[in-house]
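Provided herewith is a single structure, encoded as structure tokens, for subsequent inquiry.
Heads up, one of the protein chains got dropped from this complex, but the rest are sitting where they should.
For subunit A:
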Amino acid sequence: MNKLKLNYTSLSFLPILVCIPLGYQLITNLHFGGFKLFQEFFISAFNPKIDNEIIFTVINRLNETILIAFFSWLVSIIFGAIFGILSSNIFYKIFNIPNLFYSIIRFFLTIIRSLHEVVWGLLLMQIYGINFSIGIIAICIPYIAVNSKVFAEQLETIDYKIFESINQINAPKFSFLLTLIWNPIINTFKNFGLYRLECSIRSTLILGLFGIGGIGTSILLSLQTLNFRELWTYLWSLAILIIISSLIFKKIKFNNTNKNLSIIFIVVIFITILLSFSYFLYFVFNNNFENFNSISFLFKSSSDLELFNFLKLILETIILSLLSTGIAISLPPLLIGLFNNNTSKILIKFFAFLLRLIPTPVILITLLTFNNPSLSLAALTLGLHNAGITSKLLFTNLDSQDKSNYIAMKSLGISKKTSWLLGLFSQQAKSYLAYCAYRSDIIIRETAIVGIIGSVGLGWQLQESLSSFAGKEVIMVLTAYSSIAIVGELINGKIKNSLT
């Protein structure tokens, strides 16, 4: 018998094996108690509520969502670039600063990044209460750290020979730094900036589901009152927003040789920095200090969490991440490969869009209508949502790829599926896996969201501990959650490096 050879192609499909234990648990947990609800949810998709009142609400809520998303994006991209510079080795080389500072800043940013914006949102809500600004700040904190990583990585790709050549001119250090980093910063902003705005819209939506405002809060309220027609009005309006914004993003082309545009760009940066600082000071000093003092609960209360249960929660979170990642990696190529015709492609694209559009808590609550809460259900939810994202990337790459190999193989009489696998997908597998490694970092962080809703892992415990003001438990959970995310990031970083 031939041995299975592990290559990038087979490694893209192998993780689908997670479906065996996952499927088993899902089947054993099946119930039909919520079938009618599910039916109603499904039918409502084709019959959303449309009247003046809801249209007015939609416009208001979308406005809020766009405002939160836009401001958090603007602040996080600019400060992300600043921290990116401060956490790149180029900065330290130019100013001859010991590497210790570089390590400290990187470590600090890694910890901030390891906690999902929902976690930051919950913590800030606990301290300051529900507030419009909380949404912006909760998104900004981890986003600044995520963006800084991307900017720092780009700055580290600067050719050392260019560094030497500018260094040889013996320019003042700030001129040297600016000349060297200008283009990598602008290019990162061009290639990555708009994608982050899309992420920011998604995060605002999720935070809204936890009561912070925007259309997410309306979705939550409709879901709680089982008003599915209203729910679908919000979801479709969100779909329209995402489609329109992606069409606008496609049209936007940054031209950094345009003098006026460059000046506007710089003015916006300075105003944002100035306003952010002023707002930050205003927020800190004008908010209710009594609320702020409630942060002390983190250090006073005791913990009822037993070690065994705590370890079990950690293990659950890790398993949840692994199962979700398995689905997110393998499901898209498997479906695209198996149903390789134009109609199926359109259908898969449509379902992938829906999975990206519908926030994970809503997917999970929908699935709960016919399945008991379990780790597998949470993993399925997170896996499906992320499969929607990975499939978008896979489709984009496959569509832009040279198809000559595929056509040549088909002309030799090789089946369509095999030709697709060997002639098309095999050339994409390596870069696809590298992207999935990056995606799994995000999946680890997102376990908090499905954990809270689906009673699984550290996410659930965090919600419980926060609600019962068990500060010590909150710290324990956050430490464990952050450690898992940091270890995951280190492992994924190694995988990514070996793939790129």
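One rule holds in what follows: a contact is a pair of C-beta atoms (placed from the backbone, for glycine too) under 8 Å apart; a residue touches a chain by one contact, two chains touch by 3 or more; residues count from 1.
Rule of thumb we're sticking to: contacts and distances are computed from a predicted model.
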item	value
Options "DNA polymerase", "Ferrous iron transport protein A", "Phosphonate ABC transporter ATP-binding protein" or "Cytochrome C oxidase subunit I": UniProt name of the undisplayed chain	"Phosphonate ABC transporter ATP-binding protein"
Option touching the unshown chain, where A:162, A:268 or A:315 are the choices	A:162
Omitted-chain contact residue, chosen from A:262, A:372 or A:426	A:262
Omitted-chain contact residue, chosen from A:28, A:187, A:344 or A:396	A:187
Residue among A:56, A:174 or A:195 touching the omitted chain	A:174
Residues belonging to subunit A that touch the chain removed from view	159, 161-162, 164-172, 174-176, 178-179, 182-183, 186-187, 257, 259, 262-263, 266
